[in-house]
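Removed: one protein chain of the complex. Kept in place: all other protein chains.
This part shows chain A:
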Amino acid sequence: MDADSLLLSLELASGSGQGLSPDRRASLLTSLMLVKRDYRYDRVLFWGRILGLVADYYIAQGLSEDQLAQRKTLYSLNCTEWSLLPPATEEMVAQSSVVKGRFMGDPSYEYEHTELQKVNEGDKVFEEEIVVQIKEETRLVSVIDQIDKAVAIIPRGALFKTPFGPTHVNRTFEGLSLSEAKKLSSYFHFREPVELKNKTLLEKADLDPSLDFMDSLEHDIPKGSWSIQMERGNALVVLRSLLWPGLTFYHAPRTKHYGYIYVGTGEKNMDLPFML
């Protein structure tokens, strides 16, 4: 959610139940402004909160002019001091995929994971148990990255692409209409498109290249991993991800307000197919 409209956004996203306490809210308002100034971001988003056992991580993201460029992620434990996180690499993601369970809440905490590694010594090949230490920070980075790639969404028409390349915020975005808001196809993943090129020519003919340049939610696997609901009697459409429970996207149809927030334990719901 945009840091500029934080209060309204929090109110709109409150249907999922978990938000921010007043003192956190107040400190966010001030600290995010300072972050924007210090790091010279174009837009600062409050990404959400990952619940840990000892403490919670508050995550923010800064965007540059090009909306689809790599976002910079910052975390804080008290909503006042923010630290920049390194960008996620594939290695990090692979490494932390073996860690299961809750986040501890301490960025320097190290998970221990024993791996069997084949060690070649001359002619002998034997397996050794190696204890790999994975820092919680790495895990944090990779989880945020995964969540972003999987379930960060924006409504269709909120961004538009210019022929020069960069993607801009569409200032004349007036919001989705009610009928559009109930369809999964009007929401896009907020990331570089992956599936777009697999579309048939027939489908592509209907797309508007300046608006439809990202993957829509329609073809997400597994089907049904999004729950669309209208709250407050059609005045608010809320999408909740079932794959990463805790991700809430809200949009007030016919207005410019939209955003997403993640408040959860940072664990993927691998049981989804059983639960549907």
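Things worth noting here:
Following the convention adopted for this analysis, a contact is a pair of C-beta atoms (placed from the backbone, for glycine too) under 8 Å apart; a residue touches a chain by one contact, two chains touch by 3 or more; residues count from 1.
Here, contacts and distances are computed from a predicted model.
This figure omits one chain of the complex; the name its UniProt record holds, of "Cornichon family AMPA receptor auxiliary protein 2", "BRCA1-A complex subunit Abraxas 1 isoform X2", "Radial spoke head protein 4 homolog A" or "thioredoxin-disulfide reductase (NADPH)", is "Radial spoke head protein 4 homolog A".
Only one residue in the set A:20, A:74, A:92 or A:214 touches the chain that does not appear here, and it is A:20. With the whole complex as reference, residues 11, 14-24, 51, 53-54, 78, 100-102, 168, 170-172, 177-179, 224, 227, 229-235, 240, 242, 245, 264-265, 270-271, 274-276 of chain A touch the missing chain.
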